[in-house]
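All protein chains of the complex are present and in place, except for one that has been dropped.
Up next, chain A:
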Amino acid sequence: MSERVVGTERVKRGMAEMQKGGVIMDVVNAEQAKIAEAAGAVAVMALERVPSDIRKAGGVARMADPTIIEAVMNAVSIPVMAKARIGHISEARILEAMGVDYIDESEVLTPADEEFHLLKSDYVVPFVCGCRDLGEALRRIGEGASMLRTKGEPGTGNIVEAVRHMRKVNSQIRTLQTKSDDELMTFARDIGAPYTLVKEVKELGKLPVVNFAAGGVATPADAALMMSLGADGVFVGSGIFKSESPEKFARSIVRATTNYEDYTLLAELSKDLGEAMTGIEISNLAESERMQDRGW
């Protein structure tokens, strides 16, 4: 047998492929992590606060206390993700050194760098990043992201922005399919994406990494909607543990994600769930409160 090689593109992107069709849940302690795992989550995101509480708390949101992340890592056998601030090299390296399975370079936290994202290809640990359109998606992949998600509008319980971002990316991929090869450089310039990745997406007919839905998923029907729009899986942030009965919500969202086209079952899964998290109308958010505008 030859040597083991770690941190390759196949190993990093492959990890995200294994999460497909699954639900990744935000948790703030070991107890919530166990509930998520028992409900069938494919991974958990260890945080100090869920996005809706970050909104309420205001101020600067940073990487979680490593104590919380370690407690979650010790509590479950499924993968554990954690968030680093956009462009915060040291937070990312700390999380990598702790052995977290995936880092989310996330607009939910206050950006550390308003100009540059992390050079994610430099790390052994894989990264997931948010995107609102194809250009942003390909810029992140160009920097080395192994997985994407819609940005949506985190912590609002309002699916409208995630829908907008998923539709936008997929519609731009369809437009790209209709372009002739001599139009690709101009297309790449117009969307601000690396030319080689534009060519690759045209050939593949899809993104070269998985793309999950995130930012506003609050109900089983929301999860099913995002899957039917072409998401590879779903992140649920505040939606589970800010609902009235987290265990039930978690289980129902997992089943809805797998069976997103079985509408009779979705009706069953939506029954007697109790209150979902309280939603926020996006137009009521001040511009400074829009997390999706962080990063570029």
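Heads up, the rule we're going with is that a contact is a pair of C-beta atoms (placed from the backbone, for glycine too) under 8 Å apart; a residue touches a chain by one contact, two chains touch by 3 or more; residues count from 1.
Here is the rule we go by: contacts and distances are computed from a predicted model.
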According to its UniProt record, the missing chain among "Quinol oxidase polypeptide I", "NADH-quinone oxidoreductase subunit J", "Intermembrane phospholipid transport system permease protein MlaE" or "Pyridoxal 5'-phosphate synthase subunit PdxT" is "Pyridoxal 5'-phosphate synthase subunit PdxT"
Write down which of A:V125, A:V201 or A:I253 is the residue touching the left-out chain.
A:V125
With respect to the chain omitted from the figure, which of A:D101, A:E200 or A:E289 is a touching residue?
A:D101
Quick one: which of A:L47, A:V128, A:A162 or A:V254 touches the chain that's been left out?
A:V254
In the full complex, which residues of chain A touch the absent chain?
1-8, 10-11, 14-15, 17-22, 37, 40-43, 77-79, 96, 99-102, 124-126, 254-255, 258
